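Data first, discussion second: the structure below is written as structure tokens.
Note that one protein chain of the assembly has been removed; the remaining protein chains are unaltered in position.
Moving on to subunit A:
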Amino acid sequence: MKSAILFLIFFSHAIWAASVDELKELLHTPEQLSGHFDQEKYLAAVDTSLKSSGTFAYIAEQEISWHTLAPIENTLTLTPNQIITAQNGQQVSVLDSQNNPVVQVFSDLFFGVMTADWDLLQTYFHIEAHTSQEQWQAQLTPSDVNIAQAITHVSLSGGAFLEQVVLQEVNGNSTTIQFSELLAEGSQ
């Protein structure tokens, strides 16, 4: 089934597909990946940058956990159906993404970006990719109306793994995430 979809994509978007194909060759999408992150979130309305750092881990198609360690402790766990927030080992909120379209889009976006799932991202964005040697960069512009109301563009870059995400919001806010100390297990 998946290959059938890819086959269709190849022939309907021949030019685009070539570069995504290159992206796929460059970028590894392991079964499991974990590492360290540094995030800087700029809030335009109050002209303040919020810096945070922590660890993250994902298991392909099952779960992503985003564990902020500083300045506060907070764990965000995403599964394909739920978004769970926990603090100090206690669940503080569980959102069912199936009943909530906003949460669904958020979840898809997070999964898509973190695991560089181009097929999933393609349902929400136009993708433009550039490669040079072992490095690559992808510019994502929203094609979905709901996302376009909130997000201007997303840029992803890296080598063997995803290394940086920059998310530009309509209201002027932006988020930059750097990944480091990456540890992969298994390969797809």
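By our rule, a residue touches a chain if its C-beta (ideal position, glycine included) is under 8 Å from a C-beta of that chain, and two chains touch if they have at least 3 such contacts; residues count from 1.
Criterion: contacts and distances are computed from a predicted model.
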(request) Have a look at "Branched-chain amino acid ABC transporter permease", "FeS assembly protein SufD", "Membrane transport protein MMPL domain-containing protein" or "Protein ImuB" and point out the UniProt protein name belonging to the hidden chain. (result) "Membrane transport protein MMPL domain-containing protein"
(request) Using the definition of touch stated at the top, determine which of A:T85, A:T141 or A:Q168 touches the missing chain. (result) A:T85
(message) Suppose we count only contacts with the excluded chain; which residues of subunit A make the list?
(response) 39, 41, 43, 45-46, 48, 50, 52, 66, 68, 71-72, 74, 76, 83, 85, 87, 92-93, 95, 98-104, 106, 109-110, 145-146, 150, 165, 167, 171, 175, 177
